[in-house]
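Every protein chain of the complex appears in place save one, which is left out.
Here is chain A:
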Amino acid sequence: MIHFVILNNRQGKVRLTKWYSTYSQKERSKVIRELTGIILSRGPKLCNFVEWRGLKVVYKRYAGLYFSMCIDQDDNELETLDIIHHYVEMLDRYFLNVCELDLIYNFHKAYYILDELLLAGELQESSRRTIARLVAAQDSLVETAREQASLLGDLVKQAM
């Protein structure tokens, strides 16, 4: 299974983390520090796998962003690379030519997409179209809720 997902940029700034195994807050920041160090220090033409604490970390760089996933020793590295690519494609489709700024300002959206892709550390949806549809549906739900909220806000303003 996938133990965690980390997104960081070339400067080591973390853009997204998702933990499927239990790590305390302290461990989390330690893991991130350790791994970004290892990954950023690796050159461009090297393989995308790093052995780490008896687990394997599969990472891939897209533009300035590194996507890393930590998997078990006997999990399939290439499959994990595919999952990463899958996720990136989905982000790309959702944000239309995704860039780092999109992820910075819509970090919760990136989470929601990831939640549709992975559950409990397993890939749960391999169809891009389905995920796009699901995310869009939820977005519209949120949108209606927000409209209602702003309506309420307007009412309050008028009352004042």
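Methods note: contacts are C-beta pairs under 8 Å (C-beta built on N, C-alpha and C of every residue); 3 or more make two chains touch, one makes a residue touch a chain; residues count from 1.
Just so we're on the same page, contacts and distances are computed from a predicted model.
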Per UniProt, the name of the complex member that is left out, chosen from "Glutathione S-transferase omega", "TATA box-binding protein-like 2 isoform X2", "Ribonuclease P/MRP protein subunit POP5" or "AP-3 complex subunit delta": "AP-3 complex subunit delta"
Absent-chain contact - pick from A:50, A:88 or A:132: A:50
Residue of A:14, A:40, A:55 or A:88 touching the missing chain in the full complex: A:14
For chain A, the residues touching the chain missing from this view: 1, 14-17, 19-20, 22, 24-25, 28-29, 32, 42-43, 45-51, 72, 74, 76-79, 81-82, 104-105, 107-108, 111-112, 115, 119-120, 122-127, 130, 134, 137-138, 141-142, 145-146, 148-149, 152-153, 156-157, 160
